[in-house]
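Structure provided below as structure tokens; questions to follow.
Only one protein chain is missing from this complex, and each of the others stays in its spot.
Coming up: chain A.
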Amino acid sequence: MSNHRFSTVDGNEAAALIAHSTNEVIAIYPITPASPMGEYCDTWSSFGRRNIYGTVPEVIEMQSEAGAAGAVHGALQAGALSTTFTASQGLLLMIPNMFKIAGELTPTVFHVSARTVATHALSIFGDHSDVMAVRSTGWAMLAGNSVQEAHDFALISQSATFQSRVPFLHFFDGFRTSHEVNKIEIISDEHIRAMQDNRFVQEHRDRAMDPDRPVLRGSAQNPDVFFQAREACNPFYLAVPNIVQETMDRFAKLTGRQYHLFDYVGAEDANHVIVMMGSGAGAVEEAVQSLSAQGKKVGLLKVRLYRPFDRSAFLAALPATVERIAVLDRTKEPGSLGEPLYQDVLTAFYETQGSNGSVHRKLPRIIGGRYGLSSKEFTPAMVVSIYEELAKETPKQHFTVGIRDDVTNLSLSWDPESMQESEDVKRAVFYGLGSDGTVGASKNSVKIIGENTAMYAQGYFVYDSKKAGSVTVSHLRFSPRPINSTYLIEDANFVACHQFNFLEKMDVLQIAGPNATFLLNSPFKPEEVWSKLPSSVQRQIIDKGLKFHVIDALQVANETGMGGRINTVMQTCFFALADILPREQAIEQIKKAIRKTYGRRGEQVLERNFAAVDAALAALHEVQVPDMKIDDIPVELVLNGSSHSTFVERVTSALLAGRGELLPVSALPVDGTFPTGTAKLEKRSIATEIPIWDPSICIDCGLCSLVCPHAAIRVKVFAEDTIASAPNGYLSKAWRDKEQPEHLMTIQVAPDDCTGCGVCVDVCPAKSKEVARHKAINMESKDEHLERERANFDFFLEIEQSDRTQLKIDSVKGSQLLEPLFEFSGACAGCGETPYLKLMSQMFGDRALIGNATGCSSIYGGNLPTTPWTTNSQGRGPTWNNSLFEDNAEFGLGLRLAIDAKHEYANFLLAACADQLNPDLVTALSASHKTDEKELQEQRGRVVELRKQLANLDLPAAKTLSAIADVLVRRSVWIVGGDGWAYDIGFGGLDHVLTTGRDVNILVLDTGVYSNTGGQASKSTPRAAVAKFASSGKQSRRKDLGMLAVSYGNVYVAQIAMGANPAQTIRAFAEAESYPGPSLILAYSHCIAHGINMTTSMTHQKDAVQSAFWPLYRYDPREARADGQPFHLDSRAPRMTFRDFAMQEARFGMLARSNPEEADRLFKLTQQDINDQWHYYEQMAGIERTMSE
């Protein structure tokens, strides 16, 4: 039997532990929620951790999942033990290779944290739509339902694949299992070795391609033999179920954990049974146990080995008494007769009818249901409703559960009160900010209890869709038994609110059960806090009889040098109040955990944490709850803003109020179409300090507005009489522009939309003559200015925008008088990408179509509940879509092709109607090609006139033309994405689009890493930078994507850095857009993954340019005519060493700390790269090119 080594890990780590121990070549590509598996393996290999064969697995990052699968295929063919990890679209990209790997009977395991495939929308969350999409590839499929099973089945798959030669897809649910932290029993290396039969491994190696024993594999076959050859593998598939069962039996002997191909739980004589696989089985099992205890004859059949589907084992596992079966699928196949597992169950029963082996004399009634799409909650109460449905005389043949379907009425209703969790399970919920460390502390609490007591512990974490000011909710359970509760806590006996202002924004205590403990981080003393609570909170405390405690955690954290990190303080209070461990023991364990987590960060960090622990308890106070009754006052609705459509009122407001779960099917769009202009409704008010303008110093430069990542600081110029009705305290100053004499200007902050990043203040060049640190804008306490600035901003919004045709929009000052049509995104405070998008929206947004690659920009651009893309007062603005990660250039090209086709059709129709229209109008309409604002406005006027004239015509062509005439106004197509897309996964498409000559503008927001998935290296990552999958420093030089594009000759290319040279940035945007062919802009985008001070990030870009780390240039094919010199080097020769630049960024500095010799070597090489590149660019600046038309 096992030596019972317990550890608290998440599902990804549980699976990766086995994968790393049993493989030699690991090819990876980041994708949520599977990325951590690759990251764990990469980290372990970089630490030199060895597999059971004694070698350190090679971990290699590829350019896409297709590339990873190809590399694995090759590695397998040459005899290595190889694996990969993926999910969702990534798995779909692997399909071609999966067919090949299975067709060649090659043993391998792919570990998949199953995630929703994007349809009407992308979702990072979990369901089985990805794994179900690959069930025809010929892979065995084994489903782990829990963290323990993700660990165990990883090994069972690994063992069975070598014996069977059939490749295995080992999958578990994304987030619910992949990110759930749970106490599991770790399999020892000894047992892993015992499970790997070296005979089969050697056979795999013997089949390898080897010139000493040459073979041909991968032939092309003709109709004469392909079919027969395809059937030749049948015996191998027939053998798989027995092999897997034998492997499971062997595993049980070693570990004591017995699994079967199908595991049944519940009443032995059950007549109603649910069949399913995945984490939802945990919720069903809890319900079954509870219902069985009440004498209900119900059961659950957990499908382990889904492919090959062993009919006999399936039937044998079901009680003979079963009369009705509900098959649950966590996927949707529109148009099918039912989802895959449902159809398999039907087939299994049908095929056995009348055969001798059948123990089920009568065909049970079988119904199919969908649940849990995109990690939708699936609870024991919902399970009760399924059994109730089964018990009905005529249950729904097809149903859904977990939602309210008021369109096709498929959903089951459920009573949330119908199931309660066991009383001996402690349930704690923590509301925190991402930045206060609540999740990290909660994970530590799970570990402390899981690894130091006999109790079992589980942690699951719910995150925000915003990156700045994000809220986290941690759900922790502690139980004397293993915890399989695969759903969020609904009835907590401990609730901690780590931020006082949450009480105003969300219903924190809704989750609190009767007599629960409520811990609040409060800036108010225990005797005064009660009066500061919202009434709804007071009422719940009284109604539920909560034990109420407060601590001023921020004060304790500040006093102990922890800054804003209140996690340690709050964690200590949790242990003090939760009564899970004796207080002294708890404190000792907290300190032990702190040492383990932060030990490598240095003594000072440890000491501060320890001091915070020691100081916490003295500051913790119980609040005497007054004996009173008060009126019920509902939580205030979050929605703000004046004019919103019905859709916004019905749907967006519900999402913002956290009531999205309650929306019925009918409320949601059928095709994923949403209105824009909704971010302004949020008013998240997350800043503690906001920029306050001092007009007496301001020099009207517009830089503050230009660099603001959130469009939260704006400029308007207006006639003097405009401010007659301005609120008291509204500020303005004379506008210094001879074109607009006697005008005023205002720089205005949007106080509730600002994130407080401070970038605007950092770039402000105007300093007071009396107090040098006082600038024309200064960060000041929001609370002191909020009321006035709210009124000012409301008034400011009402001021008319400047006339675009009168502005010099290709200047910093002029561009900032344009209305931003990208505002208040949820990007990180100080984001380096969003200023470029905002600028683009100002310059071209009223006629822009945007294809956006998946990544940060698609998340802050299009993640519900709102979007920052918005419209101007005429209702015009960017129209936006995100197709995929890998295809964005092609998708954007498609947008262009459609516009061009429509344009051609409009011209055709115009010609058809021409003789009945004003000839001058027709000529002007079809001749309009210029891109200046005056011409655009005139063309819009012509379209209005055209429609007027068409309205009088009784021609079919006239009606059609009227409908599409807007396309006669020049459209601006933007293809937007990050470097992961442009340099890696989407490069093939991007390269192709560049060659088409079509008028598209490609904007690469170049952070040099995969920012959205947490900083993995891309081919844009500079040499010497530390990134995930390049933890020893990137070895190779950054790919020069710009010069690849320049080599085509007819592509406009610009490399820009707004913080270093704003004028060049604006010029590049204007030139790229006006160039009637493909344009590529590489925009230096600082990112938190660089490890920099985000407040000074824009000014830091100057160093990037001064060191020639990021030279600025423009290549304009329009100047490649008649001896022209199209390449303009816009920055000066290096005036700073790379080292001096690099040591300001942790991505480089970390290497200097972890491996100084290697840092020296790579820094020298990078300096050589820079020198060489500069020399090359200098030569380019002189070259003459003459491109043909």
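As a convention for this text, contacts are C-beta pairs under 8 Å (C-beta built on N, C-alpha and C of every residue); 3 or more make two chains touch, one makes a residue touch a chain; residues count from 1.
Note that contacts and distances are computed from a predicted model.
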Undisplayed chain, where the name is taken from the UniProt record, one of "DNA 3'-5' helicase", "NAD-dependent dihydropyrimidine dehydrogenase subunit PreA", "Glycolate oxidase" or "Spermidine/putrescine import ATP-binding protein PotA": "NAD-dependent dihydropyrimidine dehydrogenase subunit PreA"
Full-complex contact with the absent chain, from A:A454, A:A724, A:A772 or A:A927: A:A772
Full-complex contact with the absent chain, from A:V56, A:V605 or A:V665: A:V605
Full-complex contact with the absent chain, from A:D464, A:D966 or A:D991: A:D464
Residue among A:S1011, A:N1050, A:T1065 or A:S1131 touching the omitted chain: A:S1011
Selected residue (touches chain absent from view) among A:R324, A:R565, A:K782 or A:K838: A:R565
Absent chain, residues of chain A that touch it: 32-33, 35-36, 39, 42-43, 46-47, 124, 175, 179, 433-435, 437-440, 443, 461, 463-464, 466-467, 470, 472, 565, 598, 600-605, 767, 772, 828, 859, 1011-1015, 1026-1031, 1088-1089, 1091, 1146-1147, 1150, 1153-1154, 1156
